[in-house]
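Working notes for the structure below.
With one protein chain removed, the remaining protein chains of the complex are shown where they sit.
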């Protein structure tokens, strides 16, 4: 057990990976760890407020059977789990400036659980040790 | 060089990623590091005892040529490399309770190299620093 910050770089935007990321975030926050999240590429695109609840698919390897198991299982949406993690602990979510530019997005286009945008050097200023890439 | 625990969250269930994960686990164990593995989603599904040796495919990006290079290369199955890592070092493998529920699995359905199941908060109690997500 440890109290260092958990630094997550979210790259993938499929619902299964974002769900896994949200569960890890909630678990870490529940154990009293600060969580520092940086959104890049397809993960950033998934946090657009107009499409955050649409179906973002699952990893191709899931296959039909896996995708059905995922849908059937239900449970809370990953955005809701991130929201709860922010309520119970110290969780910050920032969009990568370079990815924002690539998609032509502004902070107003993103769901309010995103705290703002920053560059990668700024992200690394808060990194305590290594980063987890999802 | 370092003696902290290596905490791995395995998410992907393709043979190439599981092979990479098993090689990293064996390498870390050989260097005297404790390895703490948590199985989620498609990685968990790949550890079912009835299908662990079946073909789980490779990442789509491998293409036909890459997939053939992977098959041709042969070498030990990743489950065997995990087994050996457990023999040479302190390696624990736990299934994520939420994913178990999603697939309707019990511990008896899994290969005996899996030590049991636990929730994400329980996994984080043993985490020493960050986690590696594969």
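For reference, chains read A and B in written order, and residue numbers begin at 1 within each chain.
What we mean here is this: a contact is a pair of C-beta atoms (placed from the backbone, for glycine too) under 8 Å apart; a residue touches a chain by one contact, two chains touch by 3 or more.
Note that this is a predicted model, so its numbers are computed, not measured.
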item	value
Option from B:16, B:45 or B:118 whose C-beta touches the chain left out	B:16
Identified contact with the non-displayed chain, of A:22, A:40 or A:117	A:40
Where the unshown chain meets chain A, residue by residue	9, 11-14, 40-42, 45, 56-57, 59-60, 96, 98, 101-104, 119-121, 123-133
Those residues of chain B which, in the complete complex, touch the missing chain	1-2, 4, 6-7, 16-17, 20, 23-24, 26-28, 30-31, 33, 59-62, 66, 69-70, 73, 75, 129-134
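Simple rule for what comes next: only the chains that are shown with their structure count from here on.
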item	value
Distance from the mean Cα position of chain B to that of chain A, given in whole angstrom	23
